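The structure under discussion is supplied below as structure tokens; questions concerning it will follow.
For this depiction, one protein chain was excluded, whereas all remaining protein chains were kept in their positions.
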Amino acid sequence: MPDTDLDAPDQPSLTTVHEPTTSTSSPLGGMPLLRPTLPRLAPPLMLLAAFAVAVVLGLTVSSLNPVALLAETAVLYGAAIYTTSAVVEGRRNAVDRLVTVVVTTFFLLALLPLVSVLLEVVRDGYKRFDVTFFTYSMRGVVGEGGGAYAAIMGTLIITALTTVVSVPIGILTAVYLVEYSKGSRLGKVLTFFVDVMTGIPSIVAGLFAVALFVLFLGPGARAGVIGAVALSVLMIPVVVRSTEEMLRLVPNELREASYALGVSRWRTITKVVLRTSVAGIVTGVTLAVARIIGETAPLLVTVGTTTSSNTNPFSGRMATLPVFSYYEYAQPGIPRGPYLDRAWAAALTLIIIVMALNLIARLVSRFFAPKTGR
Amino acid sequence: MKRTTSARAAVPVALAISLTLAACGAANEDSGSGSSSSGSASGGTTVSGTIAGAGASTQTVAQQTWKAGFEGSNPDATVNYDPIGSGGGREQFLAGATQFGGSDAYLKDEELAKVPSTCGEVIEYPVYVSPIAIAYNLKGVDNLKLDATTLAKIMKGEIKKWNDPAIKALNEGVDLPATTVVPVHRNDESGTTQNFTDYLHAVAPDVWTDKASGEWPISGGESAKGTQGVVQAITAGDGYIGYADASQTAELGNAQIKVGTSFQGPSAEAAAKIIDESERVSGRGKYDFAIDIKRDVASEGVYPIVLASYTLACTKYADQKTADLVKAYLTYTVSPEGQQAAAKAAGSAPISDSATKNAQTAIAAISAG
Partner (left out) sequence: MSTTSDKPGVVHDAPRYGDRIFAGAATGAGVLILLVLAGVAGFLLWQALPALTASPADVRGGEGLAHYIFPLAFGTILTALIALVIATPLSVGIALFITHYAPRRIAIALGYVVDLLAAVPSIIYGLWGVYVVAPASVPVATWLSTWLGFLPFFGPDPSASGRTTLVVGVVLAIMILPVMTAVNREVFLQTPRLHEEASLALGATRWEMIRQAVLPFGRSGVISGAMLGLGRALGETMAVAIILSVAAGVHWDIIGTANSGTIAADIALQFPESSGLDVNTLVASGLVLFFITLLVNMAARWVIARRSDFSGAN
């Protein structure tokens, strides 16, 4: 137990709790029936004490920032629980407790920056979260006012198109890799190159899509669909990779059981394999959508920007949220205020859209997924 | 505000859903309201159609402003401008992908050779002039004077402390601290860097031996992305100094630069004057008003570190409607009205009367066929 500046009220209770445990070897005069365990209250109290020490440390020695506080608390508590547990419960349990501390700390450590990012976006984005922002486009707007209606529509349409293109191709490819390829050369080549595809820089995908469409449409072609093609190049490998991983986890027993009942192969795949892994696949697809919905560079060269709203993805420029947000931030007019407010509001909108998609996807997967133990 | 917070939070979500379903168009578009009703630059008759330009991101806000004013008086016209950068803008213009272009540098000779024959003669004139400020963050120093040589030494890292004798000599009576000098430059290739290094090389060639370049030519110092990045870096660090578009450096100290015998800060008027002092590049087309900015100007009241961004256009367009639209739009951008609007929104310097006249001559030559 690390000594703390916490005094009188807690100290006695802690020590009384520990007094008997140090002499556990002889309560019954011989073999104990149960392995001795730490009293239930001990870990939370130790955690509190560790936190208090960390606060004191933060105030005196280091600075009082959340990351340092968390790390110090974790180290102190980890050391305390490990030593006490090792003495009382034995080494194996002590390791178990230590790992619990480490895992929980990792989780909290990861959560901190994420919360910090979200807070920042919400705090700055909230200012322009009004009706005008969602109903106005930027046509005819200079300085204050205006909104992201056109950009929201553009992003929704282009993302929908991208998903419609990428998800079937991605899932089918993953099915091919897992169910059909069986170590064939095509399968090996494909696995390898899908990985390589994840490394295509986004701007390259954009330039490729432009080059492709210029062949058919002549120079100056700008349309939502070109952007969707560029984004598909980025999205497909992510879908393939995550789906493949999920399909591989479907136990072979399920497939064999299905075949044994005389079910055809494609029905086995669609009804058994895909449905068993639907939750994982949906998660993967949602992540893939999240990956591409915030892309700026490929959209700028393929879709361009405009201030008016355009809901036809097959002709003409469209505004999109990331591009909108980026240029409101990077090239503001004077005064800067309204531009930056719009930029943050657009970023917040983007996050909310992904949140909504995520939620829908989860509902869908819950609806389709078979009941499992978890 | 407080009363309606919960309602406010609910509105966007509901709206996002209903708008997706309805897709009824933006509230400000059909009625044509929300735009300024002042501009009737196209001379009474309205034009229609859609044209597109692409190029320098420096012009982003100015183009937005012109577009808003123009579309306000010509509700059936749409002008688009993609701020993809000067290089991309020139390339797309030369490929015929856009009707007009924006570029921080005039066309190079080899690019001039690529102008398509359908374009007729190429039109090129500075439309957006903006002073580049030497911004700094130094506690207790509100007024800093520098000359080109000292500035070049600072940016090169040869001057390490703010109380260096060279700086002291220029700033008599100013209590300069011993803070370390940290020069900040752009890490992205930019017209701003091009113009700044052009200035340093032209005025202090002994110290700044590298030729003008859009990419920062030397190593050392800190680098940051874009105007916003540089401004943020300078704002964050005591002793930092860098160059950035003057419209975004109002909250920082802006150094005065020695011109001739006097010192001049980055004001719009002083920036516009340099265009008149500079020489037109010779041996180019009739409507090509490319200029080499005279950095070593000595006249009082002129600020030499400016960025001049060009409009690129053709004298010939495929059909009358496009020609009319381009003509009307470009006319509006160089009109005093358009230039004032841009100055107000983007902080640029309105171009001078003679520059306007040149541009108008060129625009008048636009026709169909």
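For reference, chains read A and B in written order, and residue numbers begin at 1 within each chain.
By our rule, a contact is a pair of C-beta atoms (placed from the backbone, for glycine too) under 8 Å apart; a residue touches a chain by one contact, two chains touch by 3 or more.
It should be emphasised that the depicted structure is a prediction, and the values quoted were computed from it without experimental measurement.
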Message = Which candidate, A:41, A:186 or A:364, sits in contact with the chain we can't see?
response = A:186
Query = Among A:76, A:138 or A:175, which residue is in contact with the omitted chain in the full complex?
reply = A:175
Full-complex contact with the absent chain, from B:225, B:284 or B:321 = B:225
Key: Residue in contact with the excluded chain [from B:53, B:126, B:214 or B:338]   = B:214
Inquiry  = Touching the absent chain: which residues on chain A qualify?
reply    = 63, 65, 67, 92-93, 95-96, 99-100, 102-107, 109-111, 113-114, 116-118, 120-121, 168-170, 172-173, 175-182, 186-187, 189-205, 207-208, 211-212, 233, 236-238, 240-242, 245-246, 248-252, 255-256, 259, 262, 264-267, 269-270, 279-280, 283-284, 286-287, 290-291, 293-294, 296-297, 322, 325-326, 329, 347, 350-351, 354-355, 358, 362, 373-374
Key: Contacts of chain B with the absent chain, listed as residue ranges   = 57, 84-88, 90-91, 104, 110-111, 182, 187-191, 214-215, 219-225, 229, 232-233, 236-237, 240
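Convention: only the chains that are shown with their structure count from here on.
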Task = Round to the nearest whole Å and give the separation of the Cα centres of chain A and chain B.
result = 39
Ask   = chain B touches which residues of chain A in the complex?
value = 129-143, 145-147, 149-150, 152-153, 156, 219-222, 300-301, 304-309, 311, 316-317, 327, 329-334, 336, 349, 352-353, 356
Ask   = Of all residues in chain B, which touch chain A in the complex?
value = 8-9, 11-13, 15-16, 19-20, 23, 25-29, 32, 34-36, 50, 52, 54, 57-58, 60-61, 64-65, 67-69, 71-72, 78, 80-84, 88, 92, 95-98, 226-228, 247-248, 250, 341, 345-347
